[in-house]
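A single protein chain has been omitted; all remaining protein chains appear in their positions.
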Amino acid sequence: MNKTVNQKAWFLVLPVLILVAFSAVIPLMTVVNYSVQDTFGRNEFFWAGLEWFSDMLDSDRMWDALGRQLIFSGVILAIEIPLGIFVALNMPKSGFWASFCLVLMSLPLLIPWNVVGTIWQIFGRVDIGLLGYTLDKLGITYNYTQDITAAWITVVVMDVWHWTSLVALLAYAGLQSIPDAYYQAAKIDQASRWAVFRYIELPKMAGVLMIAILLRFMDSFMIYTEPFVVTGGGPGNATTFLSIDLVKMAIGQFDLGPAAAFSLMYFLVILLISWVFYTVMVNLDKRDGV
Amino acid sequence: MTDSTAQAPGAAALPGDLTESTPARRRFRPKGSVVVMTLYLIFLLLPIYWLINMSLKTNAEILGSFSLYPRDLTLANYAKILTDPSWYMGYVNSLIYVVMNTVISLAVALPAAYAFSRYSFMGDKHLFFWLLTNRMAPPAVFALPFFQLYSSVGLFDTHIAVALAHCLFNVPLAVWILEGFMRGVPKEIDETAYLDGYSFPRFFIRIFTPLIASGIGVAAFFCFMFSWVELLLSRTLTSVDAKPIAATMTRTVSASGLDWGVLAAAGVLTIVPGALVIYFVRNYIAKGFALGRV
């Protein structure tokens, strides 16, 4: 749609601006403030320059957390995106069963995140959880509070359980928008199932998949509650992701300076990546708009 | 005609065909997808079933024996939650700030989304992206500054504090979703209304709002949902008076010596509101998650 130029439209945006400024900009300024100051006690601050930033850049703790975070986000994307597409391809196209699947699949998305954690905490316990109990009876050693591998598997499976439906719903919406004529033409052209996927379904899903990847990347990058409830970041620091580490540092240890420097760099990484995604998305929009 | 027997492999298994041609296919093809969907739904529902199962057992049964269904069915866990104010007030608190947040988010997002969908103005694209970045801001980054900000203005442990804090990610989300829906309404409708002598506010409320009713419903649903599922900020910003149910649960886990039955029952009750509203927006969920861009 070609839009009219109207500078007065700013007035319509003003409420959002004020509200978001209050809930985002002011707190962010506080963070910036802390990141360049040091304190030895109550309300006595002095200038520390970029010391915290260089401290954090030198700290193994942050790099380790970042490394774990990247591995985690990478793993869940590698599982959830293909699995979500696969599920979407197998969903009923219309009618009662389509609605039925949609509603049931949305269920995990609507559960408070700590309850998601609680569900899996219980589910994986060897004494009272179905999963843990079953694995134990099968003779598989499984203890997510002590074994690093088990902890990782639990956290990853939990995230797959929690969010794959989101990818599937988006992919499904993309598939629904493909006119029947494309499938008919493919049949006439005797295209293989793979060719249909590769040349019809995948290109048509590109836009929504981009959004799915963006959302899943961002949300997994700031995951906090679910692994915190299940593993508390352990065993050791094995599942301490960036947010968990940050909260530990800021609220647990009250190391405001390093935490603030950490926050800013954390936020910056997210901004950078979302900018890349956003640019790609806008370009996709433009290209399809032709 | 000579080679009519040649058949591309797999060509008979296209999805999206409503035709279901051969009887052979009727027997064979849907079976694969039904199996896939069944397995997936089982994977999704099993942990939830287990939670419900536990919520209907006594603690003695949970810890004493392992069973796939409650042998000694009890509603005591639910009774406890629904009669103890320190439990059920958690739900009330959560609902209060969630509803407040939804109303605030929609009220400010509607005009902004209209502006973005209809006009171009200085800095609009940057502003739009900046809003998106707030959706992507890690709550962990904001937890401590929020705590200090709201403490200093005397809003700590109030519902409005949590409602405002959740605006951080819900307002951008609402703007995005609504903008997507508004783009689908032809601009001619606005122009006709102005020609008919409608003032902007009257046009917006009388004509435009009904047209994007489904979009508003979806945006409301998503604000509701994201405010409902969030824990980190709501826990940080409350202590007693506005404590959300999610925080109540985490406290009880550590304090009362792991009352699994009650914990499970509380968990089940947090799923109920979402499950109730989802039915109404089931056909728009994907569009909402795609920020209105499907």
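Think of it as A and B in the order they're written, each chain with its own count starting at 1.
Assume a residue touches a chain if its C-beta (ideal position, glycine included) is under 8 Å from a C-beta of that chain, and two chains touch if they have at least 3 such contacts.
By our rule, contacts and distances are computed from a predicted model.
A.B. asks: The chain that is not shown, which UniProt protein name from "2-oxoisovalerate dehydrogenase subunit beta", "Aspartyl/glutamyl-tRNA(Asn/Gln) amidotransferase subunit B", "Reductase C-terminal" or "Carbohydrate ABC transporter ATP-binding protein, CUT1 family" does it carry?
C.D. replies: "Carbohydrate ABC transporter ATP-binding protein, CUT1 family"
A.B. asks: Which candidate, A:N33, A:Q190 or A:T279, sits in contact with the chain we can't see?
C.D. replies: Considering the complete complex, A:Q190 is the one touching the chain left out.
A.B. asks: Consider the whole complex, including the chain that is not shown, and state which of A:F22, A:F100 or A:Y199 touches that chain.
C.D. replies: Touches the omitted chain: A:Y199.
A.B. asks: Write the list of chain A residues that the hidden chain touches.
C.D. replies: Touch set of chain A with respect to the missing chain: 179, 181-182, 184-185, 187-192, 195, 199-200, 203, 287, 290.
Everything that follows uses one rule, which is that only the chains that are shown with their structure count from here on.
A.B. asks: So, what's the distance in Å between the C-alpha centres of chain B and chain A?
C.D. replies: 15
A.B. asks: Note which residues of chain B are touching chain A in the complex, please.
C.D. replies: Within the complex, chain B contacts chain A at residues 7-11, 13-18, 32-33, 36-37, 40-41, 43-48, 50-51, 54, 62-63, 66, 68, 104, 107-109, 111-112, 114-122, 124, 127, 129, 131-146, 148-149, 164-165, 167-168, 171-172, 175, 183, 187, 225, 228-232, 236, 245-246, 249-250, 253, 260, 263-264, 267, 270-271, 274-275, 278-279, 282-283, 285-287, 289-291, 293-294.
A.B. asks: Going by the contact rule set out above, which residues of chain A touch chain B in the complex?
C.D. replies: Touch residues, chain A against chain B: 1, 3-10, 12-13, 15-17, 19-20, 22-24, 26-28, 30-31, 86-87, 89-93, 99, 101-115, 118-120, 122-123, 127-131, 133, 161, 165-166, 169-170, 172-175, 177-178, 180, 183-184, 186-187, 190-194, 196, 207-208, 211, 215, 218, 221-222, 224-225, 229, 242-244, 246-247, 250-251, 256, 259, 263, 266-267, 270-271, 274-275, 278, 285.
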